[in-house]
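Missing here: one protein chain of the complex. Every other protein chain is in place.
This part shows chain A:
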Amino acid sequence: SPHFPPLENPGVRALQRQVACEPHRVTPVCWQMRGSRSKALHDRALVNCQYSMATFSTGERKRRPHGDRKSSEMTLHLKQTFEAAILTQLYPRSQIDIYVQILQADGGNYCACVNAATLATIDAGIPMRDYVCASSAGFIEDTPLADLNYVEEAAGGPQVALALLPKSDQIALLEMNSRLHEDHLEQVIEAASKACKDVYAVLDQVVRDHVHEVTTLLGE
């Protein structure tokens, strides 16, 4: 059975700097990766996710951090996204736990989770097909907008959430709310894709810098 390196510091704190409009807006997310051997599938690893929001993360206090419908839906989306990206065939009869905790919510919750989870998976050393980068996009006043904040989401316009594997340009998850004329769909997806690629550039740079630092410290 596969051996997962012991985690001294099991929490990986990944911050997402939202690309586009206001780069200083941050939705902090913490989560953890570990492998365990309980009730898994015979030919691949089981990906187990939990999406939880702190009760003080939203403007109006949230009564239940997780277990409600919205959180369960997000959990399922995260699970589907990462089952597509992680090379689960390499770890039969194992379980990978991804726990995401939203500390402060200002729009784009799902997208921040995906980006943070990608970084944490890479930090845990779990092989993936590609980075998974996500961004939301909307259409207000005939203009496609990338990376909507809470106020823009609450305005009630159409919102698209896109999770992309940037190198192969493959879409892992695409979700849309509200009404959008199909003539505008392409522009909106284009805006979201571009934002995803920008996020990919940032994530890639962070990973490379970190690996460089670690190898320098190890003296190799």
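Here is the rule we go by: contacts are C-beta pairs under 8 Å (C-beta built on N, C-alpha and C of every residue); 3 or more make two chains touch, one makes a residue touch a chain; residues count from 1.
One rule holds for everything that comes next: contacts and distances are computed from a predicted model.
Participant: Match the chain absent from this complex view to the correct UniProt protein name in "Tetratricopeptide repeat protein 7B", "Nicolin-1-like", "dolichyl-diphosphooligosaccharide--protein glycotransferase" or "Exosome component 7".
Facilitator: Matching "Tetratricopeptide repeat protein 7B", "Nicolin-1-like", "dolichyl-diphosphooligosaccharide--protein glycotransferase" or "Exosome component 7" to the record, the invisible chain is "Exosome component 7".
Participant: Check each of A:Gln80, A:Gln104 or A:Gln187 against the chain that is not shown and name the one that touches it.
Facilitator: Residue touching the absent chain, from the options given: A:Gln104.
Participant: From the list A:Thr58, A:Gln170 or A:Gln187, which touches the chain that is not on show?
Facilitator: For the chain that is not drawn, the touching residue is A:Thr58.
Participant: In the full complex, which bits of chain A touch the chain not displayed? Write them out.
Facilitator: 10-11, 13, 15, 28, 30-32, 34, 36, 48, 50, 52, 54-59, 61, 65-67, 97, 99, 101, 103-105
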